[in-house]
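Missing here: one protein chain of the complex. Every other protein chain is in place.
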Amino acid sequence: MIDEAGAWVGGFACDLDVPSLQAMYRHLLLARMVDERLVLLQRTGRSSFVAPSAGHEAAQVGIAYALRPGRDWIYPYYRDTALAIAVGWPLAELFGQMMGTRADPARGRQMPAHPGSRPLRMFTVASAIASHVPAAVGSAVAQKLRGDGDATVCTFGEGATSEGDWHAALNFAGAQGAPIVFACQNNGYAISVGMRQQTGSHNVAVKAHAYGMPGYLVDGMDVLACYYLMRELMAAARDGFGPALVEMLVYRYGPHSSADDDGVYRPAEEVAAWRERDPIPRFRRYLEGRGLWDEAREREAREQLAGEVDAAVAAARAAGEVPLEWMFDDVLSRPTPQLERQRERFRAARRAAGEDEGP
Amino acid sequence: MIDEAGAWVGGFACDLDVPSLQAMYRHLLLARMVDERLVLLQRTGRSSFVAPSAGHEAAQVGIAYALRPGRDWIYPYYRDTALAIAVGWPLAELFGQMMGTRADPARGRQMPAHPGSRPLRMFTVASAIASHVPAAVGSAVAQKLRGDGDATVCTFGEGATSEGDWHAALNFAGAQGAPIVFACQNNGYAISVGMRQQTGSHNVAVKAHAYGMPGYLVDGMDVLACYYLMRELMAAARDGFGPALVEMLVYRYGPHSSADDDGVYRPAEEVAAWRERDPIPRFRRYLEGRGLWDEAREREAREQLAGEVDAAVAAARAAGEVPLEWMFDDVLSRPTPQLERQRERFRAARRAAGEDEGP
Amino acid sequence: MPLQTYVQTVARTLHEEMRRDERVVVLGEDVGKRGGVFLATEGLYEAFGPDRVIDTPLSEAAIIGAAVGMAVHGLRPVAEIQFADYVFPGFDQLVSQVAKLRYRSGGAFSAPMVVRMPAGGGVKGGHHHSQNPETHFVHTPGLQVVYPSTPSDARGCLKTAVRGDDPVVFMEPKRLYRALKEDVPDDPDQLVPVGRAVRRREGGEVVLVSYGGSMAETLQAADALAAQGIGADVIDLRWLMPWDEALVLERVAAVGRVVLVSEAPHSVGMMSEVAATIAEEALDLLEAPPLRVSGFDTPYPYAQDRAYLPGRNRILHAVQQVLDY
Partner (left out) sequence: MPLQTYVQTVARTLHEEMRRDERVVVLGEDVGKRGGVFLATEGLYEAFGPDRVIDTPLSEAAIIGAAVGMAVHGLRPVAEIQFADYVFPGFDQLVSQVAKLRYRSGGAFSAPMVVRMPAGGGVKGGHHHSQNPETHFVHTPGLQVVYPSTPSDARGCLKTAVRGDDPVVFMEPKRLYRALKEDVPDDPDQLVPVGRAVRRREGGEVVLVSYGGSMAETLQAADALAAQGIGADVIDLRWLMPWDEALVLERVAAVGRVVLVSEAPHSVGMMSEVAATIAEEALDLLEAPPLRVSGFDTPYPYAQDRAYLPGRNRILHAVQQVLDY
């Protein structure tokens, strides 16, 4: 919808109102800032892991704006920081999750980069690639059965499309005509493995044929293109037109994660070339072209957002460490006698060793 | 290649010599007769299970004739009785397998309908749907690596295409450009589940797109069409053109298995309509049209084949029951101490109960 | 109530629960028009239609995985795996999603569901239609596991499972599906409490512990012992996770001799856990080693279908050993 220079090239007029467009931009900015802060927290030992989302923001914010938060269900993956932010996940919860403090709604149970929120209907991320896709389809089948007029969105990387569970899920969605949009963020790499080794097909979108659903390919660096496509498809899903598969071409600017060294498998020039296409300046150029943004607004926004980030980090830390014994909760609705005894022995051993009960 | 009336409608001249054409027909006939005998053996309690192949014979015999037995690898599924017969699986081994006697090359380890032969490079069938497809791809990847100029064929029903392992396999084959042909025998049902509930795609062939390989749809009731298509694709695979997916439209005339009642889920008229299209009379009409077959030859062939079947059943029975203690062999290349002790205790318990050591 | 087989009881219980609670849905391969290959869902499709009785594609990952999303959305899915042996293509869903969802979300989400599966041997099905994979479930924290041996227990446990707030792996001994008929109670709310075993016989000379399909041979052995004047106390565990340590330990303490019967492969089976727990908690009360009578550390064979099972004679042999000890 917007070209590299920031000019609107859509075949229709952009119908988003000014506050929405500005909010979108602020979300892109905030996501990038949060990403940078997360890298910093990891480097300084405050968090154990990061899965950078820089380069994926336009795709994720585009998706977020196409949803009706609290109604449509979201089944995200670990790189969806920008998506989580843009649907309104409180930043203190986000940083709580990333640092495993009491501010984490999931009680410090998972490693960083695993968002989740019941009020936002955002299914808690699992590390196991593609394992959430069948659940997302179940959500959509339930929506269809209940006739509640909502839909589900499910995101993943292109590597996920090779897993059997992914296939099982899309095939079931196709057979059921379930109201779901599968949004693939194709950044060309699954850790070090490029598309050529990942699959024999030229792209992901074409895989939709196998399931009798439409497949779309969109520039994932263009937030408005992602938004409009997703808006259409979510509406179609809600209206009973069944599932769709979207491939968003993006690039990850950072390494796969804080444990990765991407220099081994991809050339610096490639990264540099994609940096040129950064979705955030591109959208800014569009806004500036319409007179909706300028340097002053930029400075003000950055300051304000930095303040929000600082406050959230502080709040997340202030919430304090997760107690040791929370480890035993939430396995089943009630602990088994077996687990009760294990907890008793754990306590006894700690007492015997003169260790305290933990925070 | 041949229409319902038995006329050649191919765009080129049939280049198979007369003995091959007649042998093909005899294989079709033999497969049908074996099938009928298997049903009988099951009804009379001599075997515990049958998966009838009637209606699939043309597809299977077509595949078999496209292979170079003992060179190309075959990864079949449980309904491939006609395929096993046409590549030359000795009938005594076949009936031995079906009755679980010592004539079974697999030592009575699996239920009926599980062919396998090392000399024929026919991988032993496993009941778990689609679980053999990744192995077939590994075979083809090894063929490519070794550069031995052979290829692999892998068969399955349309239901198998929904399994995750199936997808994982085809995707890997596509990424590797491995020399393999995937031959799907689409009979419209996975037990009771029809294509509409099985997948959202209109057919199986289209699923090839997802893997960057060509997909073909062929009349599975036309043995020559199946043969020529498979011959082309196997040759292409051997020549380094990579994998292909073939969908053969067939129908199963019998129930899914001896444990099934197909009257519950499909109308009798449907079965009757497909009976009209029986691949065996159709091919016979073609041969008769060319003066290569007649009633006398038919009678003679049937008599001779019936004799072969009788002899094979007798030989399989005469081989005798599988000894009890074979149960403990072939788990690993050498038994574990754990298993040794279990065998000892088993013997001791039998001795204590006054049971003999078994056959 | 009229006499009912095990498999009839499953179908009727599902019918009752679906009528009681419209959130209950059934999904699986051939569960619809076909009524299931064993007829465990017979009549449900006709009564509740294709939205609540879903014939799925041939994918266990889709079945179990979709059930997660359905449960999160507020439905109560009852998934059928056609044979327990075919749970493995869906095993990642069970381990990575079903079992961990409550934990990893800090209780924000959970996946209450029932995953039904006919299990066990004795039907000449070979190793892909005879396995007993309960170890894999019991060892996966976050699942409840139950393996009832009678129609009445199947009913009570299934109701407990459907109504509970946790994922339950519900194993059914297929060789008992039509082996016996029982006068099943018709109280619609008669539940079998989670984790509660039951004594099937009382006796003072040896304790026999078993569950699922092997209860049949275990009771045969107990009857043979009774005929010899030897009193066997027989415990049917029913629930494998949580399992009823209290009852087992109480009876073992009282009797001092115990034989543990299970048809799953011997090494690291359910009975390894029971034996280890007994050794840990009741060592001094044991008059003889706790002996296990199990399936073998082999894939399930075809030709020797019955011989693989811990039959009456193998059980009696072990009992003799603990009595002679």
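Letters A, B and C mark the chains in the order given here, with residues in each chain numbered from 1 onward.
As a working rule, a contact is a pair of C-beta atoms (placed from the backbone, for glycine too) under 8 Å apart; a residue touches a chain by one contact, two chains touch by 3 or more.
Computed from a predicted structure; not experimentally measured.
**Student:** Counting contacts across the full complex, list the positions on subunit A that touch the omitted chain.
**Tutor:** Answer for subunit A: residues 48-49, 100, 107-111, 114, 126-131, 159-160, 162-165, 190-193, 197-199, 259-260, 264-265, 321-322, 324, 326-328, 331, 336, 338-339, 342-343, 345-346, 348-350, 352-353, 355, 358 touch the chain left out.
**Student:** If the missing chain were put back, which residues of subunit C would it touch?
**Tutor:** Touching the missing chain: residues 85, 88-89, 91-92, 95-96, 99-100, 103-104, 126-128, 135-136, 138-142, 241, 264-265, 267-273, 275-276, 278-281, 283, 286, 288-292, 296-299.
**Student:** Footprint of the hidden chain on subunit B, which residues?
**Tutor:** Interface with the chain not displayed, on the subunit B side: 73, 75, 104-110, 114, 116-118, 123-124, 126, 128, 131-143, 145-146, 152, 164-165, 168-169, 171-172, 175-176, 329-333, 336-339.
Assume only the chains that are shown with their structure count from here on.
**Student:** Averaging over Cα atoms per chain, report the distance between subunit A and subunit C in Å.
**Tutor:** Each chain's C-alpha centroid was found; their separation is 39 Å.
**Student:** In angstrom, rounded to a whole number, how far apart do the mean CA points of subunit A and subunit B lie?
**Tutor:** Roughly 46 Å separates the two chain centres.
**Student:** Counting only residues that touch at least two other chains, what does the list for subunit C look like?
**Tutor:** In subunit C, the residues touching two or more other chains are 56-57, 59, 61-62, 89.
**Student:** Please list all residues of subunit B that touch 2 or more other chains.
**Tutor:** Each of 162-165, 197-199 in subunit B touches at least two other chains.
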